[in-house]
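Worksheet: the structure to be examined is printed underneath.
In this view, the complex is presented without one of its protein chains, the others remaining in place.
Chain naming follows the written order as A and B, and within any one chain the residues start at number 1.
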Amino acid sequence: MTAVRAIGDPVLRLDGVSLAFGGVKALNDISLDVREHEIRAIIGPNGAGKSSLLNVINGVYHPQQGTITFRGKPRHNMDTHETAALGIARTFQNIALFRGMSVLDNIMTGRNLKMKASVLEQAIWFGRARREELANRAKVEEVIDFLEIQHIRKTPVGRLPYGLQKRVELARALAAEPSLLLLDEPMAGMNVEEKQDMCRFVLDVNEQFGTTVVLIEHDMGVVMDISDRVVVLDYGRKIGDGTPDEVRSSKAVIDAYLGVPH
Amino acid sequence: MLYREAGQFKSTYAADSAILPIRQDRIGLALILLVAFVVIPLTATPYLFSAILIPCLILALAALGLNLLTGYAGQLSLGTAAFMAVGAFMSYNFILRIPGIPLLLAFAGGGVMAAAVGIVFGLPSLRIRGFYLAVATLAAQFFILWCLTKVGWFTNYNPSGVITAQPMVILGYAFDTPPEKYLLVLSIVTLMALAAKNMVRGNIGRQWMAIRDMDVAAEVIGIRPMRAKLLAFAVSSFYCGVAGALFAYAYLGTVEPEAYNLDLSFRILFMIIIGGVGTVLGAFLGSAFIVVLPIALSTGVAFLDSTLHLNVPSSVGSNLELMVFGGLIIFFLIVEPHGLARIWQITKEKLRLWPFPY
Partner (left out) sequence: MQFFFEVLIGGLLSGVMYSLVALGFVLIYKASGVFNFAQGSLVFFAALTFVGLMEHGLTFGAALAVTLLVMILLGLLIEKFVLRPLVNQPQISLFMATIGLSFLIEGLAQLLWGANVRGLDIGIQDEPIGWIADATGVNVSKFDLSAAGIAAVLVTLLALLFSRTRIGRALRAVADDHQAALAVGIPLQQIWGIVWAVAGFVALVAGLLWGARNGVQFALTFVALKALPVLILGGFDSVPGAIVGGLIIGATEKLAEVYFGPYVGGGIEGWFPYVLALAFLLVRPEGLFGEKIIRRI
């Protein structure tokens, strides 16, 4: 099982990325890299720019400065459709499920890029459209099995408790079979058991599919346990980067979290 | 016969994603189709055909079109009638100017032209949302009707603006009696409703709902909002265009701009609100409701008038109708925002569990 997981070369690199909203600098000259197959955590106090960083990576925000290099190709900013096509998937801090749809349909949307049938073919539900629908359904069922949500398949997502919604959102991202998975606080607001489940899923995804994971998390125990390398942000600046142990002992990081006497 | 699905196991994904996964529903639909295609043509009166059944089906088709756009893709439109008008006038011109064109092709052509116009007026949806967009679609309503009135080519320079629709002939067979027209309309509407159902349970339907529910998240998983929205406008307008052509040819017998005014747009919007936003069934329920209600009201008023000798002025009926429509819309939005279709669904769920409460 662990055969796939051998940390490789950087797949994603940010160089000098800066992002500002009006006068507010959300990200200030950030440089970092993410290596193939690793679990990369981003930590930092509230408002440090963690979510903005993910938004820059998958093209929701366009930074004013800097370059983003994904799989060898440098660009000034990413484009959301393009990132999805390149195999970058994402979950959101505030659950961004499609509330009017069932769990199954939500996860099926994750596979929209794999379906090529035209509208006309879909309208008559014949040939390619039907084949694609069924083949993708089979793939989605694998994800459903993997995340152990078989029992809620047909439930409208709005009716699910918070923890399950988070899991469905992960399922939707996984359905796209991403090579890079961005998770924005996947364990926020969960109880201990749910957190353990989620940790297990993240580790399994990483090990079994070899998916590279970038995650934002506040729970230090989780971060230190599961991540290979950690980057620390504070007020839009990078103040630490390294293995969990290195980060834990870094003075700048301790100061940022515990405060410094002025 | 009990409404139970116990014992019906699905062993393939195809069976599970069928339109009607429950056997009793399939039997029910078969019965409805049997009645619609066989029993009604044999028994109904000409009045029933021309005053209720035919307009009901045609407007259900238009409502279905609007529901694809508004209910599924989440783009509110107040210009439905204008897209219908495009379909009607373009069908008229296809038949007029291309000798020997098959009728159904002319209707489809009308639908395609409506789709093209729909795309143009859907372009603002890429930048604006909500009721800014709703107001923008009013532009379509006014501009298109103005064009059809002012540009002589559309009406073949007919001075009165009211044109008699050409007879409907398919392969030498003329559809001119009410039952014949009804069967033609019914066939077209049934096929298009099936196609709509297929679209909304497939990839494109999910894309539309994703855009409706949360467009940023939809974009992040690779859905192109521009493509999905414009496609929604195109498909919706196609449905409306075909409905408009049928409205002129199978119902009114004339092609005239005034028939496609803002009032009709609103009525179709009311159909989907009352019937159920974001359901295919809702378009039919809503249409039946909105077509039958005024007739029932005026019959009721006339009955009270004649039995109680109230001497009610004739305008009372139409004003009452306005009030009842308005009141019902508010009532449905407050009490059952998902419309008659949801009530039907709840009834079915209750039936499944009957005689137990839950």
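The working rule: contacts are C-beta pairs under 8 Å (C-beta built on N, C-alpha and C of every residue); 3 or more make two chains touch, one makes a residue touch a chain.
Here the structure is a predicted model, which means the values were calculated and not measured.
Note on the undisplayed chain: of the listed residues B:Ala18, B:Ala51 or B:Ala134, the one touching it is B:Ala134.
From the set A:Phe92, A:Trp125 or A:Phe201, the residue in touch with the chain omitted from the display is A:Phe92, counting the whole complex. Listed for chain B, the residues touching the missing chain in the whole complex are 76, 124, 127-128, 130-132, 134-136, 138-139, 142-143, 146, 149-151, 216-217, 266, 269-270, 273, 315-316, 319-330, 333-334, 337.
We adopt the following convention: only the chains that are shown with their structure count from here on.
Interface residues of chain B facing chain A in the complex, by the touch rule stated above, are 12-14, 16-17, 195-196, 198-199, 202-204, 206-207, 209-210, 212-214, 216-224, 231, 235, 278. Taken in their complex, chain A has these residues touching chain B: 58, 60, 80-81, 83-85, 89-90, 92, 96-101, 105, 108-110, 112-113, 115, 117, 119, 122-125, 129-130, 132-134, 137-138, 141, 172-173, 176.
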